[in-house]
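All protein chains of the complex are present and in place, except for one that has been dropped.
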Amino acid sequence: MIEMGPNRYGKAAIRLVKLMRDGERHTVRDLTVAVALEGDFGTAHSEGDNASVVATDTMKNTIYAFAPEHLTGAIERFGHALAHHFVDVPQVSAATISIDEHRWVRIPTDDGPSPAAFLRSGDFTRTAEVRATAAGVTTIAGLRDLTVMKSRGSAFVGFPRDRYTTLAETDDRIMATMVTANWRYRASAAGSAGFDYDATFDAVGATLLEVFAEHHSPSVQASIWIMARAILEAHPEIDEVRMVLPNLHHWAVDLTPFGLENQGEIFVATREPHGLIDATVRRGDGAS
Amino acid sequence: MIEMGPNRYGKAAIRLVKLMRDGERHTVRDLTVAVALEGDFGTAHSEGDNASVVATDTMKNTIYAFAPEHLTGAIERFGHALAHHFVDVPQVSAATISIDEHRWVRIPTDDGPSPAAFLRSGDFTRTAEVRATAAGVTTIAGLRDLTVMKSRGSAFVGFPRDRYTTLAETDDRIMATMVTANWRYRASAAGSAGFDYDATFDAVGATLLEVFAEHHSPSVQASIWIMARAILEAHPEIDEVRMVLPNLHHWAVDLTPFGLENQGEIFVATREPHGLIDATVRRGDGAS
Amino acid sequence: MIEMGPNRYGKAAIRLVKLMRDGERHTVRDLTVAVALEGDFGTAHSEGDNASVVATDTMKNTIYAFAPEHLTGAIERFGHALAHHFVDVPQVSAATISIDEHRWVRIPTDDGPSPAAFLRSGDFTRTAEVRATAAGVTTIAGLRDLTVMKSRGSAFVGFPRDRYTTLAETDDRIMATMVTANWRYRASAAGSAGFDYDATFDAVGATLLEVFAEHHSPSVQASIWIMARAILEAHPEIDEVRMVLPNLHHWAVDLTPFGLENQGEIFVATREPHGLIDATVRRGDGAS
Partner (left out) sequence: MIEMGPNRYGKAAIRLVKLMRDGERHTVRDLTVAVALEGDFGTAHSEGDNASVVATDTMKNTIYAFAPEHLTGAIERFGHALAHHFVDVPQVSAATISIDEHRWVRIPTDDGPSPAAFLRSGDFTRTAEVRATAAGVTTIAGLRDLTVMKSRGSAFVGFPRDRYTTLAETDDRIMATMVTANWRYRASAAGSAGFDYDATFDAVGATLLEVFAEHHSPSVQASIWIMARAILEAHPEIDEVRMVLPNLHHWAVDLTPFGLENQGEIFVATREPHGLIDATVRRGDGAS
């Protein structure tokens, strides 16, 4: 017998810009939102009966219609409002709202930061994923596309050698990566009206960057552990941290054919191939 | 207590081209390979001890070193050889090999298909994922980036309307999507020396295209069910089919301001936002 | 004194799909169109006076409004209609219409090619650029993103060696490139009502591919000359051919560390860096 397995559907790449006017001073919010629903959609598949199918166009409309009232603070709270709305639809068992926030910073002028002109910062994208079910809500915050480099304090030694191993050990290499990091908030914190998602995001980001800058890295694997542990230690409201880190290799260029010596100075940056390390660090007490 | 959660690592974006020479007649294989290992890597993270860490550079070397002997047939078989090699490393509990095959077809000439000149076909990318553990091997074949359109035989009616619904019902719309499809082979078939992965890939692809062309689509959800069921019915060696289909909306352009009537003729193709339907269809008997 | 220099403006990335219905048999045209105007727009810049500024939104509307009547044949002819329309605006001295055509081919079924279901071919994109001025119309046809490879018949020897040269001479290398080719039609041909742009495009493309497959390449530079000359010799209606060819290097992998010999069989395909050859070949008689 043939049957439906896991399935979900929704709308992706919904581009929403909200302009908030406080007198002469404007603030701009710029999001890309996706909605995905799971639930009792079997007959939509097998019978072609759309009676249960919330149109993805309706999802898009809902995002825009919710923005005036509900997009007033952190993207996590906007995600909560939307996830609750969609999970309240009877046939929906889980609603997942994924939000990317693109950051616009005020343009500096002689009179100070501009009240109504902005520059889009490409340093990273802030992300959130809120998933609501009958059992409760999961709130994951994060960032991606944060590209960082250490030019000191990274090594890679002591790895096993087999007949296919040619890599030399090194106690001084460039470590470069494009960070994708996600952290799950403890439900008791995430559900509290007073929880400050924005301040927590900033604090986690600052911890991540500072630890990256200052730790000694024996491997990308160890770097994840060290950064994630620092985040968990500093933030009791976080239960779990996941990082996905490509190893963006920088290879020293052999200058000897040109009569030159490369004293750890000249590198070629490469993208293909790249190492890729994906790891989760969490509290072992199972608390959530 | 802070502990490691799920983790894996490996090498991605390994670009491998193999040129096979049969006298004057050449054949070219063009793959992008990724390796991911899971296992007992806890001390690499928490102690910075690399004694268990197969270097990702070694993984890359292994791919190239295996290619002369093991890349002689379907990518699934190359994946098997590599997955077995890596899962045999004591500390490795699971090895996943992901392969994209980029297709080169012979350039037509007056003397027939060229023996040694090729054109890269952009119609789709063939994919395979082989995962080996102590419990056995899972083999998933698939394709992605196959963009198709139906200009007849697609409707969307009968969906629920709430205060956020503005979409009109339609019994005649353009349906366009970029197919990502994956199918899992029954272990008994995939493990058999005589199983013809290439012929099966071609047959599944042909079924998918033919059913897409000929079915009536009441929704993208139903289309997945109809196409996947056809594949399962035609291929007893397949246990499960997953499809991820964006709905690439084509909106009719309002020409009335220009004194023209748009009789289902002029559309704007859009990418943002898009519907996104992800569903798995499988045999319910649990056979594998 | 500060003054305006060269300037142009317009609308880009206008996505237009036209569905033509001949009874049960449909045909789909899928274009991306751009308009660029030059002319007397100085006061728009220096005075902020928009009296001469055809809104780019109007350009977009015009594309859609022209499609029912004027997009009935080759993209070059659609370009002509649009270029004439815009250059007739008094303040416009030159109108350039750039069109990409995305190719959809009929899905094969047991009953033959489908009448109303299509697969988007990714082999290449057909292009056209039509520029109209008071002096006349220039019509350039072309293609891009045609990726081809020769595994025999390519060499690179005899190049100068200086202190920075390390490349070995080779009489047998893989030659791979992604072709961008453009050819300018003689005005007398392009302006003729009976000129068959589609057949000529097909013929030029076939010549390009066949010569690529069969020629011996002493360098990418020479390949451009050989292919372009063949096109000019076969097509008196073409005055000039320009090709831009990256050299997509495939480097032999050193397998000796693994106890293997690489007999011209295993390569790594690279994109960074790449050679880039840009050359125009033309009739020297100045005829046009």
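Letters A, B and C name the chains as they come in the text, with residue numbers starting at 1 for each one.
By definition in this document, a residue touches a chain if its C-beta (ideal position, glycine included) is under 8 Å from a C-beta of that chain, and two chains touch if they have at least 3 such contacts.
Only a predicted model underlies this, so the values are computations on that prediction, with no experimental measurement involved.
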Worksheet entry | Touching residue (missing chain; options A:Ile174, A:Val204 or A:Val241) | A:Ile174
Worksheet, complete the sentence: The one of B:Arg25, B:His216 or B:Arg271 in touch with the missing chain is B:Arg271
Worksheet, complete the sentence: Contact with the hidden chain, among C:Arg21, C:Arg103, C:Arg144 or C:His274, goes to C:His274
Worksheet, complete the sentence: It is residues of chain A that touch the chain not shown, namely 15-21, 26, 28, 30, 61, 64-65, 67-68, 104, 107-110, 114-124, 145-153, 174, 206, 209-210, 212-214, 250, 253, 255, 257-258, 260, 262, 264-270
Fill in: Absent-chain interface as seen on chain C, which is shown
1-15, 34, 36, 41, 44-58, 60-62, 65, 156-160, 162, 164-167, 218-222, 224-225, 229, 232-233, 240, 242, 246-247, 271-285
Worksheet, complete the sentence: In the full complex, chain B touches the hidden chain through residues 163-164, 166, 257-259, 270-272
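Definition applied: only the chains that are shown with their structure count from here on.
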Worksheet, complete the sentence: Given that chain A and chain C share one sequence, their CA atoms superpose after a rotation (degrees, nearest 5) of 180
Practice prompt. Identify the chain whose mean C-alpha position lies nearest to the mean of all protein C-alpha atoms shown.
Written response: B
Practice prompt. Going by C-alpha centroids, which chain is farthest from chain C? Tell me that one.
Written response: A
Worksheet entry | Same vs different contact residues, chain A with chain B, by half of numbers used | same
Worksheet item: Taking each chain's centre as the mean of its CA atoms, how far is chain B from chain C in angstrom?
Response: 30
Worksheet entry | Centre distance in Å when chain A and chain C are each reduced to the mean of their C-alpha atoms | 39
Fill in: Centre-to-centre distance between chain B and chain A (centres being mean Cα positions), rounded to whole Å
25
Worksheet, complete the sentence: For chain C, residue numbers touching 2 or more other chains are 257-258, 270
